[in-house]
Structure formats: C-alpha cells, structure tokens
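Quick one: the structure is below, questions incoming.
The complex is shown incomplete by one protein chain, all other protein chains being positioned as in the whole.
After this line comes subunit A, so read on.
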Amino acid sequence: MDVLTVTALCKRFGSVVAVDGVSFTVGAGEVVGLLGPNGAGKTTTLHMVLGLTRPDSGTVEMFGHDMARDRSRALARANFAASYLHLPAVLRVGEILDVYAHLYGLRRPAARVAEMVEMLDLGPLRRQQFSRLSSGQQTRVLLAKALLNDPGLLVLDEPTANLDPDAADRIRGLLVEQAVTSGRAMLITSHNMREVERMCDRVHFVSGGRIVATGSAVELAGAYGVDDLEAVFLRVARGGAPSSTT
C-alpha cells in the first residue's frame, strides 16, 4: 500500500492558480522529488499534503487516513523540515527535542532524544540556545526534530539549502540509508539537481502548478536527450518538450 496518495489537488490564491491538478503517490521506502522553477507550486503542494493548507479540490491520503478528516492520526507518523522554518529561539537544542518528543507522544522521549543527538552530531550543541546556532547547525536540529518520531513519511522542503557541501553530503547519505533500511518514504523539493539525482527514485517536474514530466533522473535525461537533470530542468523550465528521437 502506498504511504501517500495525492489525487487531483488544486489550489488557487485569488487569481493565482498555484496548483492545478497534481496527482502522485509515494510508496514505502521510496524517495520522490518535486522539481520546478520558483513559484511552480511545490511548497503549496507539500503544505496541502501536510494539512497546513486546505485544497480547493482533490484529496490527500496518508497511511490510509484522509487528511481532511483524520489529520492528527496521519501526522503522528509523518514529519516535516523546511529551510524556512525555525524552532523556538530561546530554547536550548536539548529542550527543543524534548518538547517535540512529547508533542509526538513518544514513549521513551529521553532515550530517543539521545539517539537523535548522536545521529546528527548535536552533542556539543545540546545546551546552546537555538538562536545562537549557525544556520547550518539550525538545519541539523530541524532535521533531528523531523526524525524524532521515526516517521514513515518524511516531507522535506529544500532541506539542505543552508548546509555546507560536507554536511549536506552526510545528511543525504543518512537520509537515503534510512529510507532503505527502515522503509521510510520521503517527499522532497530541492533546487540542487545533484542532490535530487542522488536521492530520488522518481522525480516529478512541476511547472505552472502541473506535473509536466515524470521519471527517474536517468529516464528523464534520456527522454530529453540530455546528459543530466540540470539540463532537463533548463529544457522544461524554458518550455521544451521531450526529444522525439528517444
């Protein structure tokens, strides 16, 4: 059974059509990427998946729960991190994780927090206030929060935007490994094409609120007759169609 099933989502803000009939699924252990130019509707789609924004039409089903009716039960098994979110500024890292361990109703909060500190290398930062951290360090804390409840579905909106290449690489490795070993499903947006190539099993190109192309990075490059995802992106973003020779 799919972890996430999104069907015919539409959302309009005043005269702007942000999302226009988007459908896709994410299965257990699968990493799916949404790619597309600024304003394509990626964040709006993610926020509808998470129940932060209500779709005008269409449905989101997470772990078999309809998000319009059964939000809390679905959200207990999902989590979210985004480059634009922060955590309470005056709280220390350890306190933040403790609070979220409780908000997610974890049974052994202290032990889980310790695991997260270990996993994301937060030991030296544990007693620091969130506002004092560098943005890369803050990103690691946000990811620790997002992994706390060992989510079956992890939604990430430009997760590595603030990380240095070394930290970003290690985080990607960690996330991909966990998707494989724990069967975690992931839904990701990113403007880093190499990140998408490395992480995603399947990519949906979004443009003007619609999915205009779908496939693995290799399949897409093949379909457009180019070398890599970056070239596909440029073709799609500039209105190109797949090359007819392939």
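As a working rule, contacts are C-beta pairs under 8 Å (C-beta built on N, C-alpha and C of every residue); 3 or more make two chains touch, one makes a residue touch a chain; residues count from 1.
Keep this in mind: contacts and distances are computed from a predicted model.
Peer 1: Which listed name, "Helicase Helix-turn-helix domain-containing protein", "Probable septum site-determining protein MinC", "ABC-2 type transport system permease protein" or "Uroporphyrin-III C/tetrapyrrole methyltransferase", is the one UniProt assigns to the chain that has been left out?
Peer 2: "ABC-2 type transport system permease protein"
Peer 1: Of A:F24, A:F63 or A:F80, which sits in contact with the chain we cannot see?
Peer 2: Final answer for the missing-chain contact: A:F80.
Peer 1: In the full complex, which bits of subunit A touch the chain not displayed? Write them out.
Peer 2: 11, 13, 18, 43-44, 47, 50-54, 72-73, 75-76, 78-80, 82, 84-92, 95, 98-105, 129-131, 145
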